[in-house]
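A short worksheet on the structure shown next.
Removed: one protein chain of the complex. Kept in place: all other protein chains.
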Amino acid sequence: MIALLLRDLKLAFRAGGGFGLGLAFFLIVTVMVPFAVGPQSSLLATIAAGVLWLGALLACLLSLDRLLALDWEDGSLDLLATAPLPLEAVVTVKALAHWLTTGLPLVLAAPILGVLLNLPVPGFFWLIVSLLVGTPALSVIGTFGAALTVGLKRGGLLLSLLVLPLYVPTLIFGAEVARRGAIGMETQTPLLMLAGITAATIALLPFASAAVLRINLR
Amino acid sequence: MTLTVTDLTITRGGIPVLEALSFVLEPGRALILRGPNGIGKTTLLRTLAGLQPPLVGKIEGAEDQIAYASHSDGLKPTLTVTENLIFWALVFGTDSIQPAIDAFALNELTDRHAGNLSAGQKRRLGLARMLVTGRPIWMLDEPTVSLDKDAVQMFADAVRAHLAQGGSALIATHIDLGLDGDILDVGANKAKPGPLDDFDGGFL
Amino acid sequence: MSIAAKANALWEYANPRKFLATSERVLPFFWITSMVCIGVGLVWGFFFTPDDYKQGSTVKIIYLHVPAALMAINCWLMMLVTSLIWLVRRHHVSALAARAAAPIGIVMTLIALVTGAIWGQPMWGTWWAWDPRLTSFLILFLFYLGYVALWEAIEDPDTAADLTSVLCLVGSVFAVLSRYAVNFWNQGLHQGASVLRAGAVTGTDTEEKVSNIFFYPLLVCIIGFVLLFVALVLYRTGTEIRARRIKALLARERVGG
Partner (left out) sequence: MIPDLGKYTDTVLTSYAASILLLAALIVFSVLRGRKVRAEMEKVEQRMTRNG
């Protein structure tokens, strides 16, 4: 399992691995927002938490179609499926690698972009906390979507259509934590819900992803 | 490990392609799979490797014993030859990749990125992966594609060494490898279509 | 007949040919009764019920809005059950019934949303409010779209049935989660704005407050919608079975059988 994780990380960092693309996308999207809604700092402050969450979510989504498709194309998935490693472990490791290469950098970059959007000071802490707790769920749910669409030629668009509705609860609670934090309201309830969703998806969804992947490998 | 297949029916896209297939593959033996294109040799190998369930029949002795090599080699172009092999060695829990490198004369290429290899070199690397797995039953799907004469000889030697150590091999190929293996022609097992008006769960 | 034997007899309809024969026999009954029920219910509701003291004549929309909303949810539940049956017992008809039902669910959700928006305009002063109920239906609509899109995208019918079934199961869990999340989210947004809650206008509150005058025609409409749903599912499942047979026949022709 560690070997697979290390290989995926290595592949992501090597040339053409796509590391940093998600981050750049996140940056671009955030920078575009003031152009769209106007430069008033009060307005930006109000929507900053939500925009950053949405941007992180889209950046996550962007890198999903490569998550399993590359291993599918070159036959690695067939070989991994016949390896001693259970497929459940494979998809979990894949999700973890995706989070380390996409989710974690987004969490670290979010506060910097928060400055650009005039996020209120108390919001920074909660933004980081909410993203830290929420983005693993995005990676795990995304892996499920990637497993569903892995064999398809026009999988990318379909993947978004399938995954985005599944992202709704995570987005609602995650953005709620960040927004409440920014205006100094209590954040415990949404944070607990967010953590609950993340824990439950990590515990259960890999089984669904592995089942779906097995069907697709047939 | 003896692989025993009894009365197997396999499907491709929900339609039976081969039926009533039975054979035994004992340690130290090789079985050459023959049959016209499209008859279902790849499907058979995938079924035996556990990637898809058979429609009918039993496969015994295959669980966690099979090293499967499909048409594609599962190589990562941005990893070096050594890194590719080490990865599969770690996944299969074996330690040494040197015998595999020796057997397929990859010594000169160890630090090259797999993406920079020629088609034949890639194929050699893909076959070297079989040695690294440490699994007793090899299943190879057209292993000699894009190999030159020397490389084919290399491959035949590797298979022979594997058999001598008590392994076995099931190879779908059209060329003569010079192995003293049995030949299994699956052409005779082509599934006969059922009556058209027998409209059941298979929609036929 | 014992219960086990009865259950076995029920599974016989999983045979496509048997299903086609039986559905053909019962379909006229469902078509006619559904049309009669919807016709009677709508005419009764439209011409022979008084206006609501608060909402005026807009209350008549209830005869379409509520049955459509009910069917939108029940249709997903039916798909969930048939998906499970397919995954557990591998009856093809079951998977195809789920596929056949999805577009009906889309239309029902669309009717609920459209009538809700048109109704909301005079009542709330806006076409669309991000009210929890409306939002949940919008999300349900997205789930339906994704489900249908996945069916359409996959070539191999059995793979498609398997994948969409798993999507239906996972989607159901997330749909329920979304429902709670949305409830929570809107309270968070505007506290105390629950005057706008759809439940105050439609749903059970009205039925309890506003007597049987509205309730009986509504009930007739609901029965009509259920019957129409059954008729459509039976008919469309038949279509899917035939489409599937065409596919199997053509595949066999290609193999050269």
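A few points about this structure:
In this document, chain identifiers A, B and C correspond to the written order of the chains, with residue numbering beginning at 1 in each.
Just so we're on the same page, a residue touches a chain if its C-beta (ideal position, glycine included) is under 8 Å from a C-beta of that chain, and two chains touch if they have at least 3 such contacts.
Note that this is a predicted model, so its numbers are computed, not measured.
Interface note for the absent chain: among C:I111, C:A160 or C:L227, the touching residue is C:I111.
In the complete complex, the residue from C:T58, C:N74, C:T159 or C:S172 that touches the missing chain is C:T58.
Even with one chain removed from view, chain C keeps its contact list with that chain: residues 42, 46-47, 51, 56-58, 60-61, 64-65, 68, 103-104, 107, 110-111, 114-115, 118-119, 121-122, 228, 232, 235-236, 238-239, 242-243, 245-246, 249-250, 252-253.
Here is the rule we go by: only the chains that are shown with their structure count from here on.
Among the other chains, the CA centroid farthest from that of chain A is the one of B. Put simply, the chain closest to the centre of the protein, by Cα centroids, is A. Centre-to-centre separation of chain B and chain C, using mean CA positions: 48 Å. Here the spacing of chain A and chain C, counted between their Cα centres, is 32 Å. Separation between the centroids of chain A and chain B, computed from CA atoms only, is 37 Å. The set of chain A residues touching two or more other chains comprises 218. Chain A makes touch with chain C in their complex at residues 144, 148-149, 151-152, 154-155, 158, 161-162, 164-166, 168-169, 172-173, 176, 180, 189-190, 193, 197, 205, 208, 211-212, 215-216, 218. Interface residues of chain A facing chain B in the complex, by the touch rule stated above, are 2-4, 7, 10-11, 14-17, 71, 73-76, 78-85, 217-218.
For chain B in complex with chain C, the residues that touch the partner chain are 13-15, 17, 193, 196, 199-204.
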